[in-house]
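One structure coming up, written as C-alpha cells, with questions to follow.
Yeah, one chain of the complex is gone here, protein chain that is, but the others are all in their spots.
Labels run A and B following the written order; every chain starts at residue 1.
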Amino acid sequence: MSYKTLVGLEIHVELMTERKMFCNCKNEFGAMPNTNVCPVCLGLPGALPVMDKEAVEYAIMAGIAFNCEIDRTIIMDRKSYFYPDLTKGYQISQSDFPLCKGGFLEIDSEEGAKKIRLERIHIEEDTGKQIHTDNGTTLLDFNRSGVPLIEIVTKPDINSAEEARLFLEKLKNTIKYIGVSDVKMEEGSLRCDVNINVIDEENNIKSNISEIKNLNSFKSVVKAIEYEEKRHIELLNSGKNTEKETRRFNELTGETILMRKKFQASDYRYQFEGDLTPIHLSDDWIKQIESSMPELPDQKKKRFIEQYKITEYDASVLTQSKELSIFYEELASLIGDSKLAANWIMTDVLRRLKEEDKEISELNLTAQSLAELLNFVKSGKINNNTAKKVLREMLETNETATSIIEKHGLIQISDEDELERIIDEVISENQQSIEDFKNGKDRALGFLMGQIMKKTKGKANPNTANKILIDKINGN
Amino acid sequence: MDITSLKSWELREKILKKEISSYEVTEAFLEKIDEVEDEINAFITIDAERALESAKIVDQKIMEGKKVGILAGLPVAIKDNIMTKNLRTTCASKMLEHYVPPYNATVIEKIRIEDGIIIGKANMDEFAMGGSTETSYFGPTKNPRNKSVVAGGSSGGSAAAIAAQEAAFSLGTDTGGSIRQPASYCGVVGVKPTYGLVSRYGVVPMSNSLDQVGVFGKDVKDAYIALKSIAGFDPLDATSSKKYSLEDINFEEISLKGLRIALPKEYDELRVEGDQKIREIFENKLRVFENNGAIIEYVSLPYLKYALETYYLISTAEVSTNLSRFDGIRYGHRALEYNTLDELYINSRTEGFGEETKRRIMMGTYALSQGYKDEHYKKALKIRTLIKDDYDRVFQNFDVILSVTSPILPFPFDSVINSPVDMYKADTYTVPVNLAGLCAISVPMGEVDNLPVGLQITANRFNEKKLFTAAYGYERSAK
Partner (left out) sequence: MITKEEVRNIAQIAKLKFNDDELESFTEKFSLVLDFVHHINSVDTEGVEPCYGISDENGFFKEYDIDQTLNREEVLKNTTESEYGYFKILKVVE
C-alpha cells in the first residue's frame, strides 16, 4: 500500500517588541508575577487597546522574509472563548484579513529543494499563564497577556516528520536572522501545533485530521508526527478511520492522547474589533521596511560562495544559524583566510557543537579567540596537531591560545639567529662529539640535537636546527 | 438665592468673580442631595468628603489668581459606568457591586484638569442596557418632574441629577439614545456627541462601536461647557478623532436664519406607536425655526426603515463580547460554589448579571454564532454602511435633522411592555444617530400631561457647532 502523509503546522512566535501589543507594559520574560500589567492587558472594564507600531513592523518583516503578500489594511477581530488565562473573554486576533497572505519557505529535503507554502501569517495577542499547584489551586500571572504574536499557518505541504523538522529549523533560523523573536521553544516564544492526516493513495481514502497540541520541542514535533502517522495508517489498514479531533502529546510516553473531539470545538464567534480603527499602511512604509531588512539565510549563502570562494555545502552549513554565520565572517576577516576559517569551523567547532548540543554563543569561544589560535598556525609557530590540542584546552579552561601555548611552551623556535647562538654553545661545549661525528659516528648527531632540545626546552624547530648544526659542523 | 437652581454658566461667572466659592456651591448641591436623594435615587455612590476637599483646592487657586479650568469648581455627577480611580464604579450591577477601579477614565482626568468637582456616581440601567433605569441593581431612579414615572435610561441618574438640582453638570453615555431619551423625560438638555469626539477610555462599553460619552445640563450653554471640558483627542482611544475637536461658539452671535433643516419622511411612515400630542408639539415647534428664517424640507433616508433591527443586532453582538470579561476571576462577583471551570464562569455570571443584561448577551451570542453570523451580524454591518451613506447624502444639503426625541411619554414604573419589539420602537428616533456616528441633542420642547417632552436635533459628524447653533437658537426663541 502507498500512503502519503500530509502535515500542516501552526506556529505561534512571540515578537520581541519593547512594549506589549496594545498597551505600554514592558514585554519581558521572567518578571515577578503580575508586575507588567495595566488596565488594558488585564482586561479591566473600560480599558481600550491601541496598536503597537513595532509589532506590526516585525510582523511585516516576517511576512517579507517568508515571501508573503502584505495586506495594506490592518483590521482586527475578536476571537471569543472563555479561559482563565484570557483576560477579556476574547483574544484580539485576525480572521478574515490576515496581515500577510500566501508565501513560502524553501527547505533542503532529502529529495532536494522543496517549497513549503504558507497559508497566512496573522497578528494576535498572547494570553497569560496558569500554574497548577499541588494543593488544588490554579495561580494566574498576566505578564505575558498582550504580548504580540504572529501565527504562521502552513499549507499541508509537509510530507514527513523529517520535513517538518527541517521546516521548523529553517523557520527558526530565518526569524532569528530578521531578529523579531528569540524563538526559544523552552521559554514559549515559539510554539507549534501539528495538523496531520494520511491519504491511502491506492484506495483514495483520507484519514480525518488530528490536531496535536502541547509540543515543547522540535523533537516532540518529530515524535508526535511519527506516532500519529503510524496511528492513522494502522487505523486505515484495519478498515477504520481516525476521527477529527484534538490530541495532546505526552512527552514521557511519546504518545498522543485525545483532548477533545472536533465537533465539541468551540465556536469562536469572530467579530470585528471596533475598538481598533483600521489602519491603512502606506506603500512607503512597507518599502522602507523592505529596504532595511537584514540579509536572509539564502541570500547570505549565495554571498558566502561568491565572496569567500567556499563550497556550496560549507556555505549552507555556515549560514544555517545566524550566530554561526556572523562568527565565520568575523573569523575569516580576522585571519585573512576564508578557507582556513571555514575548515576549522566545519570540523573542530561544529563537532564540538554537535557533541554538546550547544549554540556557538554557548561555547568558550569567540571569533577573536579562535583567530588568535589560528594565527599561530598560519605563521607556522605551532602545527595543526598542537593547535587542535590547544583548542580543546581553550574550550575547557576558557584561557587564551597565547597563554596556553606559553604555559606549555609550545612555540617552535624557528629564528635562525637564536638557534645559531644556542648551537654555537652546544658545539663549543661538546667538541668531543663533533670529532666523533666527523669520524663517522652518526649517533653523535642525535646526541647533539638532544643537547639543543634540552637547551630550548624542546621548542627548537627540529628541521631548522638540524640544518644549521650540519652546516656549522661542515664549516660553512 | 437658591444656588442649585441657577444655570451652571451663571454659577461659573459668580465663582470666577469670587461672588461665591466652589465650596459653597458644592455644599449647596450636597445639601440638595441630602434633601431629595432618598426619593429620587439619582446616585449609586456619593463622594461628599472628597468633593468638598477638591472644591477647597479650586477656591485656593481662584484666591491665588491662578488660571481655573472651564468647569470652575462646579459639581459634576458621573454615570457609574465611567471609571473613577479609588471611587467605586458599579455599572449598576451586582457584578461590580464592590469594584474600585485603579485608574481614571480619560474624561475623568479631563474633568479634573478643568477643575470640575466629582460629587458622585449616577444611577443607570445595568451596564447601560435599558431605557428606564429600572434594571439597576441599586433600584430605579425616579423622575424629578413626576415621581410616579421613570427618569428614562440608561443614563437616568445623570438626567435626574440635573433635573433635581443635585449636580451642576453630569456625564452620561449614549449607545442608542441613553442620554437624549432621559434628557427628554426629565426636561433637561442632553448631548450625544459625534463618535470619536470624546474619549471612551475607561468607559465600560455596552456596544463599543455605538457608545459615546455625552453630557447633561440645565440648558444648551451648560451642556456646551460640559462637553467642552471632555471633548478632544485621546491617544488611549484608537477610535478617537485626531482631526476634529469641539469648536468655540459665540452664543451671542447665533442665528437660525438660513439654517437648512431636514425632516425624514420615513419617520412618518414607520408608524411608531406614540403619543399624538407629542407629535403636535413638535409640529408647533417647527414654526419657531421657520419664523426665525430656517428652511425646512422633507427628505428621504430609505434605509432608516432597518435601523432598529440593525442596531439591535450590532449592539447585542458587541454586548456579548464586551461583557465576556466579567468572569469572576480578576474582579467582580465570583460564585462561592464551583467545582469545574464551567461552573466558575456560569455561576458567577448567572448570579452577577441581571435579566436584561443576560437577555442581550444571549441575543448577541446567537447573532454571532456559526451559521447565523452571515445573515445577522454581517448583514447588519452592511446595512449600517447604507444608513451612514443615507445620512452623508442628506447632510450634503442640510445642516440639521429635526425629530422628536422619544415618541412616548415617560412611563410609570413596572409598566408591562408585552412585546420587546414594541419597546425597541420607542428608540426609533435616537438609534440611527448612533449607527451613523452622528451628533445629536435633546432640548425640552414643552409638556404633555405635565410630563416633559424633548426635541431632537441631529447634525453631521463633528458638526457640533451646527448642533449647538440650532439648539441655542431654538431655546432662545422658544422662551
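Assume contacts are C-beta pairs under 8 Å (C-beta built on N, C-alpha and C of every residue); 3 or more make two chains touch, one makes a residue touch a chain.
Keep in mind the model is a prediction, meaning the values are calculated, not measured.
**Q** Can you tell me which of B:F43, B:Y99, B:F127 or B:F411 touches the chain that was removed from the display?
**A** Per the contact definition at the top, the residue touching the missing chain is B:Y99.
**Q** Which of these, A:T35, A:S333 or A:N463, touches the one chain of the complex that we don't see?
**A** A:T35
**Q** Just name the one of B:Y195, B:Y267 or B:Y472 that touches the chain not displayed here.
**A** Reading the full complex, the residue touching the unseen chain is B:Y195.
**Q** Among A:G136, A:G239, A:G440 or A:G475, which one touches the chain that has been omitted from the display?
**A** Counting the whole complex, the residue in contact with the absent chain is A:G136.
**Q** Quick one: which of B:F216, B:Y267 or B:Y331 touches the chain that's been left out?
**A** B:Y331
**Q** For the chain that got dropped from the picture, name the residues of subunit B it touches.
**A** Per the touch rule, subunit B residues meeting the hidden chain are 98-100, 102-103, 195-196, 209, 235-236, 238-239, 241-243, 303, 306, 308-310, 312-313, 320, 327-332, 334, 338-342, 344-347, 349-350, 353, 358-359, 361-363, 365-367, 369, 375-376, 378-386, 388, 419-421, 424, 436-437, 461.
**Q** Considering the whole complex rather than only what is displayed, give the residues of subunit A touching the chain that is not shown.
**A** Looking at subunit A, the ones touching the missing chain are residues 18-19, 22-26, 32-40, 42, 50-53, 56, 74-75, 82, 84, 131-133, 136-142, 259, 266-267, 269, 272, 274, 276-280.
Quick note on the criterion: only the chains that are shown with their structure count from here on.
**Q** Between subunit A and subunit B, what is the separation of their C-alpha centroids in Å?
**A** 57
**Q** In the complex of these two chains, what residues of subunit B are touching subunit A?
**A** 81-83, 89, 91, 96, 99, 101-103, 105, 200-205, 208-209, 235-239, 317-318, 320-321, 323-327, 329-331, 341, 345, 365, 368-370, 373, 377, 381
**Q** Okay, in this complex, where on subunit A does subunit B touch?
**A** Within the complex, subunit A contacts subunit B at residues 39, 42-51, 78, 80, 82, 84, 87-90, 140, 142, 267, 269-272, 274-277.
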